[in-house]
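Of the protein chains in this complex, one is absent; all others appear in place.
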């Protein structure tokens, strides 16, 4: 990492707890966890990097 | 773009033509076009950003 | 919008999804809100996401200047790192893709 980056602020447990309980966080997590969940399900069903029309050896080339 | 980036070399038509006809390029394009094709088909079938359990208004929030 | 989401339950649900190797939630300043990774790893990922996100945003805006990033992912042969941003926070999940 380059040294001109601002140092990341480390939150204490109370700060984290307050954020986790806030409506803005819950709204964010409700929506984004569903997006990720659907992306995970797609990963489970189809791997776009695999060419199903070929043998395994060729698809690893 | 930052000015310390090397300027992109502009290829002439002959250079492009030679690349497009090379085996290394064809191998690249054969594989990656299939990856993108499968990704496009997934985009057509499932939009992971849409929450199908909600009304449209809520999913736009 | 108020929700009655149980954050712990939803987090655990993601965590128990087959193949999931880790979950990280950070705010837009990069501070770690919740994570399955150790402190150093969490901070490393945080810096990388903050470095990547504006460039992902610029790429999208090249096509439509009003576009905002809703999701990005990076795949290797075996792993998938997915990031979903929304207003003030980012959710990142590292998933090991199964090959059948």
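Should a chain be cited, it is by its letter among A, B and C, assigned in written order, with residues numbered from 1 in that chain.
By definition in this document, contacts are C-beta pairs under 8 Å (C-beta built on N, C-alpha and C of every residue); 3 or more make two chains touch, one makes a residue touch a chain.
Small disclaimer: the values here were computed from a predicted structure and weren't measured.
**Q** With touch defined as in the header, list the contact partners of the absent chain among those displayed.
**A** The chain that is not shown is in contact with A, B, C.
**Q** If the missing chain were put back, which residues of subunit A would it touch?
**A** 48-49, 61
**Q** Determine and list the subunit B residues touching the chain excluded from the picture.
**A** Residues of subunit B in touch with the missing chain: 1, 5-6, 8-11, 16, 19-20, 23-33, 35-37, 39-40, 43-44, 47-50.
**Q** Which residue numbers on subunit C touch the omitted chain?
**A** So the residues of subunit C touching the unseen chain are 21-22, 41, 44-45, 48-49, 51-52, 55-56, 58-60, 62-64, 67-79, 81, 94.
Heads up, the rule we're going with is that only the chains that are shown with their structure count from here on.
**Q** So which one's got more C-beta contacts, B-C or A-C?
**A** A-C
**Q** Nearest whole angstrom, what separates the Cα centre of subunit B from the Cα centre of subunit C?
**A** 21
**Q** So the centre of each chain is just the mean of its C-alpha atoms; given that, what is the distance between subunit A and subunit C in Å?
**A** A distance of 3 Å separates the two centres.
**Q** Indicate the residues of subunit B shared as contacts by at least two other chains.
**A** Subunit B, residues with two or more chain partners: 48-49, 61.
**Q** Which residues of subunit C are in contact with two or more other chains?
**A** Counting only residues that touch two or more other chains, subunit C contributes 1, 70-71.
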